[in-house]
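Once you've had a glance at the structure underneath, I'll fire off some questions.
Removed from the display is one protein chain of the complex; every other protein chain stays in position.
Right after this comes chain A.
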Amino acid sequence: MEILNNYKKLSLAILLTIPFLASAGGGWTKQKGTAYYKVSQWWVVAAKHYTGTGGIDPNVTTGTFNTSFYGEYGITDRLTGIVYFPFFSRTFRNEQVSGTNGMVTSPGEAVNSIGDTDIAVKYGLSKPGSKFVFAGTLLLGLPLGKNDGGSDGSLQTGDGEFNQMVRFDLSRSFSIGKINAYGNIYTAFNNRTNNFSDEFRAGGEVGASFLKNKLWGIVRVDMVESLQNGLSSAEGSSGATIFANNTEFISYTYEAAYYATDKLGFSASYGGAFSAKLIFASPSYSVGVFLDLK
């Protein structure tokens, strides 16, 4: 059971490295009355992006920073409530200056607001004691961020659409010698509004513990496939950002989380993409501190 508890803690850390994929815990649910909280900073700064054909083109250096609260609470042993709230989200782009005469050709801009927020409930579908645990999650993406900031309306801290995602996770813990580990796979369907295309999502992760379960290392792969049933980026003017329409990617994340005490820990992550369309082509990073109230 220890490894399952650890898994739950760490999986949350992973998910926060890609906030728009936030949904937690794999097939495991929190036990009634237990909670997990995390405050973290996630950011990406990019001077290039993946185009609609998967090529890479330059862009003015643009950054998005999300400072967020993540909470997970066991309502019952089978039902877990989850919230991801980026209480401070900032998107900026650099000013451009002429390399010839130093004059500003395009001023820098930034927009600050709260960001798009997720609330979710997860229900455990497998029998207690099963080797494999299975859970379904319903996630609602609330468009609390700003989708029309800056002088031309293209600076965004949110996508401006209300989405509903259904996700299923299948997980199992195991040991390799003295190393505790787990694996998880998931699939999801994300129904998006406001002429955004719906999405099929899938992914998996493996994690292993070291230093008597104080340190966890995790590798995760996520895939988002657009169903291309919304407006194009040009029609929707949603840009090729983390908030773009018809974004697709296969990404990886490396995560490390360290328990300083039984309840308090720190985490850091690095994420990138194997291939992608219409999204920044630069790594993302996160750092966070979490509190695990068993």
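Structural remarks
One rule holds in what follows: contacts are C-beta pairs under 8 Å (C-beta built on N, C-alpha and C of every residue); 3 or more make two chains touch, one makes a residue touch a chain; residues count from 1.
FYI, contacts and distances are computed from a predicted model.
According to UniProt, the chain absent from the figure is "DM13 domain-containing protein", selected among "Molybdate ABC transporter, ATPase subunit", "Indolepyruvate ferredoxin oxidoreductase beta subunit", "Iron-sulfur cluster-binding protein" or "DM13 domain-containing protein". Residue-wise, the contact with the chain that is not shown comes from A:Asn59, picked out of A:Asn59, A:Ser126 or A:Thr187.
Contact with the undisplayed chain is limited, among A:Tyr70, A:Phe92 or A:Phe249, to A:Phe92.
Screening A:Lys30, A:His49, A:Lys122 or A:Arg220 against the full complex identifies A:His49 as the residue touching the chain left out.
The missing chain lies against chain A, touching residues 41, 43, 45, 47, 49, 51-53, 55-65, 67, 88, 90, 92-101, 103, 105-106, 108-110, 152, 154, 232-240, 244, 246, 277-278, 287.
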